[in-house]
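Take a look at this one; I'll ask things after.
For this depiction, one protein chain was excluded, whereas all remaining protein chains were kept in their positions.
Chains here go by letter, A and B, matching the order in which they are written, and residues are numbered from 1 within each.
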Amino acid sequence: MKSARSILGLLGLALLTACAGEYPQSSIAPTTDFADTIHGLYVTIFWWTMVILAVVWVILAYILVKYRERPDSPKPKQIHGHLGMEIAWTIGPALIVVAIAIPTIQAVFATQQVPEDSLVVEVIGHQYWWEFRYPENGGVITANELHVPVGTPVSLRLHSDDVIHSFWVPQLGGKRDANPLRQVPEGQDLKYNWIHFTAQENGTFMGQCAEFCGDSHSLMGMRVIVESQEEFDAWLADLTAGHPQTVTQSQALNAVPTEAGTGASLPGPALQEAASQEEAPAEDPAIAEGRNLFLANCSACHAINGVSEAGQIAPNLTLLGRRSSIAAGMLENNVDNLVRWISDPQSVKPGALMPGLEYQGGRPPVVWPAFNLTPDQVRTVANYLYSLR
Amino acid sequence: MSVTTAPTPATSPETHHEATGLWSWITTVDHKRIGIMYFVTSLFFLGVGGIEALIIRLQLFSPENQLISAQLYNQLFTMHGTTMIFLVAMPQAVAFFNYIVPLQIGARDVAFPRLNALSYWIYLFGAIYLNVSWFVGAAPNTSWVGYANLTSTQFSPGLNVDFWVLGLSILGVSSIMGGVNFITTIINLRAPGMKLMRMPLFTWMTFVTSFLLVTALPVIAVALILLAFDRFFATNFFVASAGGDPVLWQHLFWIFGHPEVYILVLPAFGVISDVIPAFSRKPLFGYPVVVYAGVLIGFIGWGVWSHHMFTSGLGPIADSFFVASTMIIAIPTGVKIFNWMATMWGGALRFTTAMMFAVGLVALFTVGGLSGIMHSSAPVDLQQHDSYFVVAHFHYVIVGGILLGMFSGVYYWFPKVTGRLLSEKLGKLHFWTTIIGFNLTFFPMHFSGMYGMPRRTWTYQAELNVEIYNQLSTVGAFFLGASTLLLLWNIWKSLKSGEKAGHNPWGAPTLEWSIPSPPHHYNFPELPEVRSREPLWHDDEKAAIEAVTLKEPVTEPEMPNPSFWPIIVALGTTVTWALVMTGKWWAPLLGLAFTAVGIYGWAFEDPFKKKAAH
Partner (left out) sequence: MAEAAAVAHDDHHYTSTGLNSWKVGFWTFIGSECLFFGTLLSTYMVYKGAALQGPYPGDVFDIPLTTVSTFVLLMSSLAMVLALDGVQRANKKLTLFWLGVVIVFGAIFLGFQYYEFNHFVHEGLTLQQSVFGSTFFVLTGFHGAHVTVGVIWMISLFVMALRGKLPPEKALNVEIAGLYWHFVDIVWIVIFVLVYLIP
């Protein structure tokens, strides 16, 4: 029991002072007002419970040592109870409970208060990826990497396209379920869940689905990029503009890798690919071929703003080259991983709706239309997608 | 009717020698044998659920591990939870209800012996049915809470969820019947003088638990029926696009599910409320308060369900209500802890294995209770919900509370059941290895959860930096598993060559210790008259009671005959449910017809009919 108590002391330190860098998904390293409120409450309650635990364990330890039976122990006094004690240890905990309940209920209301003039982002959970829409900015769509400006109140409007998911980016605050939208009779309002927060720090924050949602629940990650208002506005403008054929190259040329981008650490081929693009005065024929393959094989499900916006059931791939990860936060974004993902998504993410070469069973019972793509063609598509910056 | 004497109808002794052999167990209606069968079966499934847990822990040993597939993992964690709750914890408690309660209240059997056998057989067949799913490669895979609409045919088209929904329905029937039986037994079959407020705490907690069983199980039954209709008849109960509400499932499940938590934990509280006084040589401190606290927990347990749903989006008013009710329920639980400590205070504590497990419960359940306080705070729960922090929490409650309590009960009552003592030396080794293994497994989960690892995940990213905590948990889990083998070894050894126990090896105060170990099949030759809460601690009362409980009867009390109808009806019930799987509306009717034959055979069987003389 002694060792357990010293472990507990360590817990006390560790559970309150975790460094966010070391633990990118830490729930005790708040970076928003929402997360701060929760963390403050948690610290308060943590110490109350530690006091109670200490009291119980110290008394228990005392009893176990003091009252163990000895050869000369007399028959214990037969005490049946004591009303005063009962009242005392009912009222004592009751007072502590009140001390915890008051700030809790205040926080319950405070964290669910709708802020004025907040940026609304619609968050839609899918098996097994996240869709983000900006209804106040022309409904522009992105996937798996949410961008929000620092210092501005943000309201996430959550729902799901299939089963229940839960949006959890611990450093931004608590989780909230994304429920399938329940259809209601005419004249009634649809019910959404909301998360409100104002980010206080720039950075990239990790999160993932927290409500079991099927085979690849564990692989349904996401990133939230908190950036300055200017960066955010620029990103949003790029996202809206997309990659129309005529401007694709200039965009690719001018693209400055974002903080989140991992381009610099890429292995050889991808870097050379990117470099060769930059040297090309006009559109690289390989890129054009990749786009054509995309249009022929991928665009039924995937959209790229300015190229093809028909496909709405799979992640929007606009500015894909800027993302730090693919496959809902599961793979580092580089050409090799794109090839791997396109070739055999089921091996990366079992049960994903994106069919692949090795596709076996599950939903939906379809054969990938691009079954006859050669490995070279897959790489061409991957190169094209990676060039979308 | 006079309460001082109990009629003991005469019968010829040779017809009531206890039969042996397989058939005698299949047809038994003796609460003690049924209790033993419950215990052995639940111990078997503890092994099954434990192996499932160990595979889970192996998969989580390192990040992005590919040891088993995500599909298999999801089946394993679903079946681990379902098995441990419905096939281990509940039936293990029922095993103790069966064996101990009639002995504690001075009864010869439960109120409905055949119904009792039926409960067991339905439990066994339901458990088998549920696990058959492994052999057809379609074990349930949507977690033990089976949240809609993941369980719909659209998102779970296979047989997996069918096994789950039908298997749990079968088990629910068994539990409701058990609850009815024990309520009636405790109300009606107490020995003369055994007033309600003289009943041992274990019996009291059985009483409260039985009420919870009878009231909570119908709620999950309805939820399962609605889900079954959605799956087999394309209704719209949980179909959002047709106006159904998946969140309704969560409400129904947790209206059952939270009382279920108390169904699981109150029996363990009952066990240690008997064990602690026995080994402190002092009566339970504040007996009425402990009883009322248990009753109060049972009541308030109905008003806290939505604390499992703080992330579902119920709005601040509902959240606040459930914050308050949840925090309130902590108070009677705390009161129980303090009363146990006050019982030990000033006592002469004997650290038998049973006592050590009881003290272990007091110390470690407190940890689980306090982390519970943390997520009773709705905003804090938004971080902790569905993370490994919660996994740590409820394992401290379930293993630290329920399993330690049940182990305490095993060491305490084993001599009564078998007439032999378990080895204390092995027992203490078992205790310490359990405590070490348990804490090593579950304490690190607080950290993995805090650092953002969600529960029900097949794997985790290396970036989360929670590998070390998972490795500690895995090592601990194997340690814990090995320690449980010590218990089996101890039982095996003691059955063969354990020290003879005598009728009251612990000097315990309650009625079950006044009869021989193991008891006669009729328990009490004559019903004793009880005059206090600790009848065997008052010399004159003890003498009076043992004068009737230890003597050989001139004529043996009349006991009900064995019957094979319970197993027939149980088989029919299980087959009926299983045939629902065919999706044909008429198929279950075949099973129903079979069941009906069993019910008529049962109804017109005379359980007290004298057998023809040889």
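To be clear about the criterion, a residue touches a chain if its C-beta (ideal position, glycine included) is under 8 Å from a C-beta of that chain, and two chains touch if they have at least 3 such contacts.
Computed from a predicted structure; not experimentally measured.
Novice: Wait, the hidden chain, what does it touch out of the ones we have here?
Specialist: Per the contact definition above, the missing chain touches A, B.
Novice: Which listed residue (B:19, B:40, B:67 or B:222) would be found touching the missing chain in the intact complex?
Specialist: Only one listed residue reaches the unshown chain, and that is B:222.
Novice: Looking at B:85, B:139, B:161 or B:176, which makes contact with the chain not pictured?
Specialist: Spelled out, the listed residue whose C-beta touches the missing chain is B:176.
Novice: Considering the whole complex rather than only what is displayed, give the residues of subunit A touching the chain that is not shown.
Specialist: 183-185
Novice: Touching residues of subunit B against the unshown chain: what are they?
Specialist: Its contact residues with the unshown chain are 1, 3, 6-7, 9, 111-112, 114-115, 176, 179-181, 183-184, 187-192, 194, 214-219, 221-223, 225-226, 229, 233-237, 242-245, 248, 252, 255, 527, 569, 599-600, 602-608.
Rule of thumb we're sticking to: only the chains that are shown with their structure count from here on.
Novice: Mind listing the subunit A positions that touch subunit B in their complex?
Specialist: 1, 4, 7, 11, 14-15, 18, 22-28, 37-38, 41-42, 45-46, 48-49, 52-53, 56-57, 59-60, 63-64, 67-70, 73-82, 85-86, 89-90, 93-94, 97, 100-101, 104-105, 107-109, 111-112, 127, 158, 162-164, 166, 168, 170, 173-177, 179-185, 191, 193-194, 206, 208-219, 221, 329-330, 350-351, 363
Novice: Under the definition above, what is the set of subunit B residues touching subunit A in their complex?
Specialist: Against subunit A, the touching part of subunit B is residues 69-71, 74, 142-143, 147, 149-150, 155, 157, 240-247, 280-283, 285-289, 311-313, 315-316, 319-320, 323-324, 327-328, 330-331, 334-335, 337-339, 341-342, 344-351, 359, 362-363, 366-367, 370-371, 373-374, 376-387, 389, 439, 443, 446-447, 449-461, 463-466.
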